[in-house]
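Taken from a larger complex, these chains appear in their original positions, while the remainder are omitted.
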């Protein structure tokens, strides 16, 4: 029925985001693939055998956190009310030491609260995070899924056991830019780039069903040198819209990057557009996307060990009805 | 110097919490054990070999979440400003479907924010959470550690890679109360009870250095039947103050329960007292405590498999300066 | 066209809320009365002469606050995510005194944040707070007015200069229940009750165009004796649905009560119903409603002075797009 959309960015009609998106949505749509009640999408690719195999990758006993910090000094600038977390204390050690807390026998305590957007720092997008022409994952009407009461159908709490599987680092930046190890802003990573990185990194990088792929662009490394500087919402390297086919046929369970937006920015059109690859992969393909991950220590470890796959546990917080979750993904090698 | 404190609750002087606490604090204090700059306490017991061994426990490929829900229908009642989480949407599917979000080419989105105490639901206590006579973990002054700016020394972000190890379920409730599988409120679990449970459950339950022990009292199971009913701050079974020695000599890395407060409530004194075991183990021993865990599905799986140890990944959110962290602990067997 | 709806509660068809509401909505609808762009509704009744006359009521120089407290010990129970305010410190005097704030020359500071529903305590409802069959004030579609981005048309910020006028206290409780000065829960205040109270209180109570009427039921007085006990959302005396005509023909600018919900609860139907008078007066009449006001000190002053009108300044916080506002109304006599 539909022709397979091109995987070469040069073939994109840069004046027609709607058409280019629609073609890929149609070609790679997974609606109904796991039943009409499905709430997990490609996370269904992770099975028990996959998890057992993933655990066998733990050989060194080294844990690496893939999370950025959660604090006021973050990248957010208030766009669409996305602010940095505000963490405040309701009890402190200063008070405890002064003895004004009203507790007996010398016990004192500190306690705290946080207010934050669920997408303020390292996070998973839920399947209710993005819609395509008013439709949500699996062919549901967006307004039947996410109201002011939250995501009533595909809330992030349904994924509480999902994010445990084999992870694979594709350090595209190190492969394509061996000197700087950073891709330039606006660089659109292609399916060919992903395959070339796999080939260069070797067999531990081969990607298959149920894996979670983490793609390093070097954008976060740059923030460590020069400050946030547009990290949230600005320009960055990222996946090309044309990788939709690769994301689909590899049957990966999820993908995460070290950037704000996962896909290349500015987006690949000459007319107004906004996150076209999200529009294809979240509501249509049911793919889980992670953003703002910190891949620096992981990359260092993988290159040192010359091994690019690992056991990944990146459990969401089961916030009822959430369309995303902050996360501290841990890679164990 | 100090006599070993009794491990029999009947020996406690119920009129002298200060003395009973001080004796155990002195006997089991780990200050300086991992250097004067230490920020991890007993988490130091987890080493690479421990992690590799833990991963070998993944044989079935089953993941169980040990988290309770995070939503408004939680146990909190406002005590010391501990409320339930408030999750609100900044963009919804209803809006997206109506087409009023201002995005191009039919993309729509949903986004959300949360405001919550870090101890509102399933959580880890940080080492800055409790003080003993104005002193924090490792012998620091409480006011030098936790100010209004948060925990400047032992903030939870330091544990971002720590909570990956072998977990062991001790289903004390099922062992002591085989019919109801629930301990009655106020039951003080003793070291002898813990050892008896281990003996009954078998070799997979033997506890040692670097393990994280999860103790099931059945209190959370009861909330599923009868509502929260005092779950936060009310009466519950829990560890006796007299287990401090067991917690110390086993060299476990952490312990978590399915109750609000980990230790038995009411506490074991006839005069005003408040969480005396916390006062011993957090600032003095440096032990990590988890509370409000959901151990129901885990217990079901362990009894079914007749195996009580598992790979545990319970990564904290690296909230800079936090004295606790919400967590979705995942057990993998 | 429409018959004037009855003002006698006995005439209500207690099985037909929809019909009873619709009749009153049709009879008292003010759509278009102040132009199609109107965002103020009955606040338009307040003019310059009204304000000058109101100021002439300041003779004693006494100020009374009509606000309840804003803190954790409030009436909210979490219904529809309405919680009590959570106020936390970001800097404290304890820290300042200890000298750890990093400021020069001995200056220290305290600072704070709050998280709260805008309807958590004493408040004004905005015109975007209630809809009738999907329609908002002045005949606009609800979804064109209030999205996830807030009230785009009638946001509370438009009222920033509106709430300055003559106020009139109608102490219905003191008039009808001279001994207890408290109406019993479920008592439906009628138009006749309001007129009788005016007659009994005397000429200073005569209500007219542009006034803001505050009706005392005694419900808040009871909370001071016995605790909140269902104050938010429970039973209470309040205005009968049948007062809609009185609220319309008096041409008052606004009305406030000392209860959670302004109208009588349980509502006056034997079938499921919810705040029917709101449905008539906010979207159809454009009337501003205040709730959870503290009228105790005002009532004491008015009875003592035997004067029931006063200068009222009850300015909303201009929170852009809000559908309500916390307020500290001050009465000056």
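Odds and ends about this structure:
A, B and C are the chain letters, set down in written order, and residue numbers restart from 1 in every chain.
Simple rule for what comes next: a residue touches a chain if its C-beta (ideal position, glycine included) is under 8 Å from a C-beta of that chain, and two chains touch if they have at least 3 such contacts.
Nothing here was measured: the structure is a model prediction, and the numbers come from that model.
Of the identical chains making up the complex, 3 are displayed, while the complete assembly in this file numbers 4 copies.
By definition in this document, only the chains that are shown with their structure count from here on.
Although subunit A and subunit B carry the same sequence, what matters here is overlap: shared residue numbers make up over half of all numbers found at their interface. Centre-to-centre, using mean CA coordinates, subunit B is 45 Å away from subunit C.
Averaged C-alpha coordinates put the centre of subunit A at 28 Å from the centre of subunit B.
Residue positions 88-90, 92, 94, 98, 113, 115, 148 of subunit A are each in touch with at least two other chains. Against subunit A, in their complex, subunit C makes its touches with residues 86, 88-90, 92, 94-95, 98, 100, 113, 115, 148. By the touch criterion stated above, subunit A contacts subunit B in their complex at residues 17-18, 21, 47-52, 54-56, 58-65, 67-71, 73, 80-82, 85, 87-94, 96-99, 103-119, 128-134, 136, 141-151, 157, 160-162, 164, 271-276, 278-279, 311, 313, 315-324, 326-330, 332.
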